[in-house]
Each structure stands twice: as structure tokens, then as C-alpha cells.
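One protein chain omitted, others in place.
Think of it as A, B and C in the order they're written, each chain with its own count starting at 1.
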Amino acid sequence: MAIQKLSEEHVKKEVGKLKGWSLQNGKLHREYKFRDFIEAFGFMSRVALTAQSLDHHPEWSNVWNRVTVDLSTHSIGGISQLDFELATKIQELAGERD
Amino acid sequence: MAIQKLSEEHVKKEVGKLKGWSLQNGKLHREYKFRDFIEAFGFMSRVALTAQSLDHHPEWSNVWNRVTVDLSTHSIGGISQLDFELATKIQELAGERD
Amino acid sequence: MAIQKLSEEHVKKEVGKLKGWSLQNGKLHREYKFRDFIEAFGFMSRVALTAQSLDHHPEWSNVWNRVTVDLSTHSIGGISQLDFELATKIQELAGERD
Partner (left out) sequence: MAIQKLSEEHVKKEVGKLKGWSLQNGKLHREYKFRDFIEAFGFMSRVALTAQSLDHHPEWSNVWNRVTVDLSTHSIGGISQLDFELATKIQELAGERD
């Protein structure tokens, strides 16, 4: 099944259901703050493995205990169901379930 | 300060205070079980960073969701305070505090 | 396609083609030695991501700069093509191509 770009309306509705996430610059955006670098990078290791499983990877940055995640699907120039799937798994890895 | 080998008596007393740890083959021993490989390797990443901070590293093995840890201080051929320090930090990383 | 157990004859022939690997206790076995813990754990991170992609994970252990890898397919109680696939990718990650 080809990956499809979701409508802006659909994205806005769905992002509202993901605690702490927002739509920024056309991407699903979330900032996480951890106790220290070790917890932050441990989280990144878990997200990296999850992303590899999905074959769908985040844009992300880290400064010590903070990790910023931006999700979009480059091949379609927008947000697809894969981004919501990865966002949902990241929430679980961060210990947040909605 | 030089690293000193702790007496067997001292080790036995201290290991009894660490929940889930035992003395096996002259090493501090613990087995952890996680939900899946992702959680297991995320834990290993946090332990690796902690070990690097202490410049004291575990002997450990992993099979999918299980991680087995053995701690001793090679340079002194026994167990030192460093091993208890690392074991205590590993307990914290695993979300277990005594 | 179901994962199939390879014949002992087949396994012996194929393992001979993988530089540095042997058959031990019914598993594909290899020991790697790196410069230090950082290089060893960096290698383990790459292998972990590769294993997650294949959904096929190693039994492995680490002591400072050494990493020991044992591959088999638990679900079939033997060695399958998946083990050779993972071994080949591990060789590439270690910078060894045959």
C-alpha cells in the first residue's frame, strides 16, 4: 500500500489526541525533557530501534537532557499515517500513554 | 585512592542489601527481564553511559529481552566499592530503588 | 515463507565462507575485539539496529573491548538462513567483508 499524505484537517484532528504534540512547520512536533543526558540518550536509543523497525526515522535534536522530535514523511512532502504510528510508539517509550 | 578488594564478609553483607542481586562466581550478579529487545537495549545504553562515567564496565550478556550483569574489578581480582557503586546506579536505571 | 532449519552439512559449508566464524554448540559463533569499550558498544548499537530491522536478534556478551556473538533461530531449534543473513550484516558492520 502506497504511503499517502493526510489532509490538513485530518492531521489537525489527530494531533490533538496526542498529548504534548503539536503541528509545527508541517511536522508533528514534541519536546521531551529528561533527568539527565543518560536518560535522554537511553530514550533516543529506544526510539532509534523503533524507527528502524518501522523503517521510518525522525528528525530530532538533543541538548543534554532535552530531545526535540519532528516527524514527517519526506517522500510525500507531508504527514502520513506512518508519522502518527511512530509518534504513538514514541509516547509509549517515553512512558506516556494517552 | 587505590581501589581495594573488599572482604568476603563485607561483600556478603552488602550484596544482601541490593534487591535481586547475588554473589556468583565471585561477582555481583543480577538478571533483568524487560518487555522486549527495545527496552532491554535501551537499558543497556543507559548502563553503558553510566559505566563510561565511572570508567568501570560490566561483564554482561543479552538474549532478546533478558540482560545478565556480572560485576567485579579485574585489576584487583575481586569485588571493590566500585562494583557496588555501579550496581546501585544500575538499580536506579532499571527503575528499582531499595 | 516459513523459517527452515538448515542441514548440518549445509551449515558447515556456509560457515566456512564467513571469515572468523565457527560452529559452536549448534550456533554461529564469532568473537570481536575492539580498541576500547566505546568502539565495542558502538558496534553493538549498529548490530542492535540491524537485528531490529531483521526482527532476528543475537545472543551476545560484552566485556570491555570484546564482543562475543552466537546466532541461532530459537523457534526452529537450529540454524536458519536468517542467522547467515545476520552474520553477513554483522561482518559488514565490523568492517569485514569476505
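Keep this in mind: a contact is a pair of C-beta atoms (placed from the backbone, for glycine too) under 8 Å apart; a residue touches a chain by one contact, two chains touch by 3 or more.
Just so it is clear, the model here is predicted, and its values are computed rather than measured.
Enquirer: Identify the visible chains that the left-out chain touches across the whole complex.
Expert: If we consider the entire complex, the absent chain touches A, B, C.
Enquirer: Out of B:Leu28, B:Leu49 or B:Ala87, point to the residue that touches the absent chain in the complete complex.
Expert: If we include the chain that is not displayed, B:Leu49 is the one touching it.
Enquirer: Considering the complete complex, identify which of A:Val15, A:Leu28, A:Ala51 or A:Leu82 is in touch with the unshown chain.
Expert: Answer from the full complex: A:Ala51 touches the omitted chain.
Enquirer: Would you mind spotting which of A:Glu8, A:Glu59 or A:Glu96 touches the chain that isn't drawn?
Expert: A:Glu59
Enquirer: Tell me which stretches of chain C touch the chain missing from the display.
Expert: 37-39, 41-43, 45-46, 49-50, 53, 93
Enquirer: What residues on chain B make contact with the chain left out of this view?
Expert: Contacting residues on chain B, toward the hidden partner: 45, 48-49, 52-53, 55.
Enquirer: Go through chain A and note every residue touching the omitted chain.
Expert: Considering the whole complex, chain A reaches the absent chain at 37-38, 41, 44-45, 48, 51-52, 57-64.
Going forward, only the chains that are shown with their structure count from here on.
Enquirer: Rounded to a whole Å, what is the gap between the Cα centroids of chain A and chain B?
Expert: Centre separation, chain A to chain B: 33 Å.
Enquirer: Just how far, in Å, is the C-alpha centre of chain C from the one of chain B?
Expert: Comparing mean C-alpha positions, chain C is 26 Å from chain B.
Enquirer: Please output the residue numbers of chain B that touch at least 2 other chains, ranges allowed.
Expert: 37-38, 41, 45
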